[in-house]
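With one protein chain withheld, the remaining protein chains of the complex are depicted in position.
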Amino acid sequence: MSVKIILFGRLADIAGDSVSVDNVADTDSLVDSLNKRYPQLATTKYVIAVDKQVVTKNTVLNKKSMVALLPPFSGG
Amino acid sequence: MSVKIILFGRLADIAGDSVSVDNVADTDSLVDSLNKRYPQLATTKYVIAVDKQVVTKNTVLNKKSMVALLPPFSGG
Amino acid sequence: MKERKPKNIFVQGPIAASFIADSIQKHSSKIDIGGHSIFLGQVRADKIDGKEVTSIEYTAYEDMALERMYTIREDIFKKYDLTCMHVYHSLGIVKAGEISLFVFTSSAHRKAAIDACEETVERLKAELPVWGKELLTDETYHWKENPQTP
Partner (left out) sequence: MKERKPKNIFVQGPIAASFIADSIQKHSSKIDIGGHSIFLGQVRADKIDGKEVTSIEYTAYEDMALERMYTIREDIFKKYDLTCMHVYHSLGIVKAGEISLFVFTSSAHRKAAIDACEETVERLKAELPVWGKELLTDETYHWKENPQTP
């Protein structure tokens, strides 16, 4: 399964605004795959949002999942 | 000695904006004298300021004392 | 910068939104400010014995109020790392819906601005000799009282 993810802030500097990742069933495998492709991501702080909710545990993805990588917020 | 006092808010409704009181040496005797002249003052809540400072104990007055009777504040 | 002598805080009548906007605008040149906290007191059309407050007429013992405000300002500047503080209070008639108090604090960081603003509002309500006469629909009136004044 291929999942499209969107990236913000400094993460977009590293990997672009959006990336498609093949053969990922859940967020853990997504992270593994991304770290291989963009080693700098492995050392950058971020959280993952699935369907606009921050997830803190490994989460199963489907092809409709909206996945976003969010670096530390700095609004206000 | 005669002392001039100024009154604010509901106290001015009772006794006017300013009152001169004769033969008072301190704030306690001032209050006694005022209560005789304006019985309604005796049942009205206020504090006394001498020279723009609220006094809570009996305070000696002189002819230059600026005495003010202040009902509960309601600014803001 | 602290002032040597008490600054006047009193304005005749209500405080206009445009006056508040001007005050905010003036701070755009102070590029070390990160946060502003503003409190506005607005005259409320309270019901009192079935009658409604149409306006409040404010009077003050001005000399004493300005001295107290000077002390409050000194205390707040000692306690919080502020860039500036502005306080304005109406005298005379302010109608329901109009603004009678404007407290404005600014700091590099929001916490100082927010805490200083709140403390200034609490202190001036409790300590400034200012009185509000609530004028009612039937042309009678009622003297307003803040909790915890001396």
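For reference, chains read A, B and C in written order, and residue numbers begin at 1 within each chain.
As a working rule, a contact is a pair of C-beta atoms (placed from the backbone, for glycine too) under 8 Å apart; a residue touches a chain by one contact, two chains touch by 3 or more.
The shown structure was predicted, so the numbers you read here are calculated from the model rather than taken from an experiment.
All shown chains touched by the missing chain in the whole complex, by label: A, C. Contact residues of chain C toward the unshown chain are 17-18, 20-22, 24-25, 27-45, 96-99, 106, 108, 110, 113-114, 117-118, 121.
For chain A, the residues touching the chain absent from view are 6, 8-10, 47, 49, 52, 54, 68, 70-76.
The rule is short, and it goes like this: only the chains that are shown with their structure count from here on.
Distance from chain C peaks, on a Cα-centroid basis, for A. Once the centre of each chain is set as its mean CA position, chain A and chain B turn out to be 73 Å apart. A separation of 27 Å divides the Cα centre of chain B from that of chain C.
Rounded to a whole number, the gap between the C-alpha centres of chain A and chain C is 49 angstrom. Taken residue by residue, chain C touches two or more other chains at no position, since every residue touches fewer.
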